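Of the protein chains in this complex, one is absent; all others appear in place.
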Amino acid sequence: MTKSVRKTRLLGSSLAFIVIAIALVWTLYPLLWVVLSSFKPEQDQFAVPPVWLGSEVTLANYYQFFHNSSFLKALVNSTVITLSSTLLSLALGIPTAYGISRFKMRHKDAISIGVLTIRMLPPIVMVLPIFLLARMFRLLDTYTVMIVVGAFFSIPFVIWMMRGFFDEIPPELEEAAMVDGSSRTYAMCRVILPLTAPGIAATSVLTALVVWNEFLYALVLTGTNTRTLPVLVNSFVSEKAVSWGVMSAAGVVTALPLVLFALMIQKHLIRGLTAGSIK
Amino acid sequence: MKSPSAIRSRLTLVALAVAVLLMLTLTVIPATATTKVTLVSEYGTHTEAWKTEMDAFEKQSGIDLELTQIPYANYFDQLTLNFTGNVGNYDVVYISGLWYPAFANAGYIAPLDDLSDSINVSDIPGIENAYQKGKLYIIPYMNELGGIVYRKDLFDDPDEKAAFKKKYGYELQPPRTLKQYQDIAEFFNRPPKLYGVTLMGRRSIFLATHFMNRLWAHGGQLLDSNMRPAFNSPAGVQALKEAREMFKYANPAAKNYDFQEAVTEFTMGRSAMAELWTTSLLYADDPAKSKIVGKASFVGFPRPDENLGKKLPMLYISWGFAIAQSAKDKDAAKEWVKYVTSKDAEVRAAVHGNIPARYSSLGDPKLQAKFPWLKAFKEAMEQGIPTPMVPLIPEGSALVNQYLVPAVATFMTDANADAKKVLDEAANGVTELMRAGGYYK
Partner (left out) sequence: MRISGRLQSRALKEKMLFLTPGLGYLAILFAVPLLYTTAIALTQWNLLRPDLGIRWTGLSNFLALLRDPFTWETLVRTLWFVAGSVAIELVFGMVVALALNRDFPGAGIVRSIILIPFIIAPVVVGFTWRFLLNNDFGPLPYLFSALHLRFLVDPPLLANADLVMPMLILVDAWQYTPFVVLVLLAGLKALPHEPYEAALVDGAGPVQQFLHITLPLLRPAILVAIVIRTMTSLRVFDTVFIMTGGGPGSSSEVLSFCGYRMAFQSYQMGLSAAIGLLTLFVALILTVFTLRLSGGQSE
């Protein structure tokens, strides 16, 4: 290896190191600020100049958050809506993904494009008619409408992600089972699904992430009974009287569970997000 | 190996179980035995005040109250969404007097005429603003007026008085005329420690109040009796120019103030006057937030010399209780409204931070002892025509927020703007708006 090559290697490494350092600071600065604020006592929130660490580390903000009935209710609402939507979209999306992966069809491209269209649809187009329809059927401020809508916009993720997992499994496996005379449904449930269990887990996390973070539909379709965490967080942002510490705690509680889950499946995340075009 | 059909039926069973579970979670609605009335309001001093009456009412009536509070910035949107979506979360709504006409017109709130005797409407100033098409829809709970809050201690200071007299040739006293108002603002403008006046320059309805105050003082109005825009009159042009002129004696940062920031500047003792409304006195008298406790007072908005003594419109802000058309138990809801708007309850709650609506409450000696400025307030209320800052029609808010505010903001920020032209443009927009609303044949 020549000297100059080694020199460029070294230069490349140090450049990479600098880039990574900047990226880390850029990413962590806002996150740390909110996380640390959630442990700061009230009086330190307004310190000038701003302080990173308060005079003491306190759990008071979290205590207040968990003892506030509207926060707690929103936490429950978000959980119910997220879990139900995820279940529904898996139940509807997995067979579809399996079908697209296995069956020979003339309109496969059309179906793919249709699913892509739905994934790309700007929510602002749909939120008004869905609001008016839900109003007509008296479904506003119910879990039902949120679950139905949540499943609607997360099924495309399920289809993309699961289709990739099904494609990886050789069709001979269930064909062998089907030769025994069992139906395809049976073969899929008994043979294929267990093999894709990790894929299903990853898909559920992605679906849950999408539903949990959703804001526009929730803002319009929920009421006092079904308000989700993002809507609640929003409703306190503009309030001067509300404590930034409690808000930060609310932000951390809203973000943390999904961050942990999503990081666990990050290597699968990309498939669901890019229509399987990148693995 | 089990047969496929057995598997399928087992799957169906599982699916059914999941569905049943889902349905159960959806239908768990707490059963209530006692009568419950749901209230909704914002977070604000007057709500905090009437909240203190809830326990006593529950004990006395056996009716359960449940209050939801939504931050002001989102309150109107959320409430309207709840109404237009026919969700019916709330029985009693505590709302601004500016909002109720739209709700009343759309049938979201119920007429309350059967209450008018038992609550003695003649005791409530500005009650004429609570009627739509002859029907009473809202019971005012808090009333306030726009005008000047000022620093009594500065105005009474002998040295200041002497210096002022020397410079301007007349006694320093709370401004009665526009000329005095400007002189005093100039006199006290000593940046950066003290500014002559606090104004609200952010592009918002608050900025528009500075224009409206002057429009009315000059005898102008927003809409004429044919519902045609009238604010582009000579009085309007004059008012717009004077409003811009006044910013010379304000903190440069005031160009970005809204109500909260303006109140903070005044209560921190950084301005001699503030063009606000009476609620700011509650902030000024709050030892936790204010450095000028007991030092602030109020005077109605000044006029040009020729209009002194006339009964002119004055900026009037009112909040009150209305009952949703969807309320399950309207009688129980009315019980609460009657209770909380009674004179005794008003006076009891007022000390927690409210300016009560009733003349009788304002005249209460104990309350006047606690808030000495109430006397000046009551006088101003008796002398002006309480006029909401937004015309009480469904289009009122759009008229001010979508047309007037941008016009005033443009004139404030663009030194080359022509006052007549920006007002004419806004007036054209308003004409279109009113036409679409079906006001012109």
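Chains: A and B, in written order; residue numbering restarts at 1 for each.
What we mean here is this: a residue touches a chain if its C-beta (ideal position, glycine included) is under 8 Å from a C-beta of that chain, and two chains touch if they have at least 3 such contacts.
Just so you know, these numbers come straight off a predicted model, no measurement behind them.
Novice: For the chain left off this view, which of A:39, A:71, A:165 or A:244 is in contact with it?
Specialist: Answer from the full complex: A:244 touches the omitted chain.
Novice: Among A:53, A:76, A:132 or A:173, choose the residue that contacts the chain missing from this document, as touch is defined above.
Specialist: A:132
Novice: Going by the touch rule given at the top, which residues of subunit B touch the chain that is not shown?
Specialist: Subunit B touches the missing chain through residues 77, 80-81, 84, 102, 105-107, 202-203, 253, 255-256, 394, 398, 406, 409, 436-438.
Novice: Give me the subunit A residues in contact with the hidden chain, please.
Specialist: Touching the chain left out of view, subunit A contributes residues 5, 8, 12-13, 15-17, 19-20, 23-24, 26-28, 30-31, 33-34, 37, 45-50, 91-93, 95-100, 103, 105, 111, 114-115, 117-118, 120-133, 148-149, 151-152, 155-156, 159, 183-185, 209, 212-213, 215-216, 219-220, 229-231, 233-234, 237, 244, 247-248, 251, 254-255, 258-259, 262-263, 266, 269-270, 273-279.
Here is the rule we use: only the chains that are shown with their structure count from here on.
Novice: Taking the complex as given, what residues does subunit A use to touch subunit B?
Specialist: Listed in rising order, the residues of subunit A that touch subunit B are 70, 80, 84, 87, 91, 131, 134-135, 138, 140-144, 147, 180, 182-183, 185-186, 189-190, 220, 223-225, 234-236, 238-242.
Novice: Which subunit B residues qualify as touching subunit A in the complex?
Specialist: So the residues of subunit B in touch with subunit A come to 1, 4, 7-8, 11, 15, 18, 22, 25-26, 43, 68, 70-74, 78, 81-82, 84-87, 89-90, 260.
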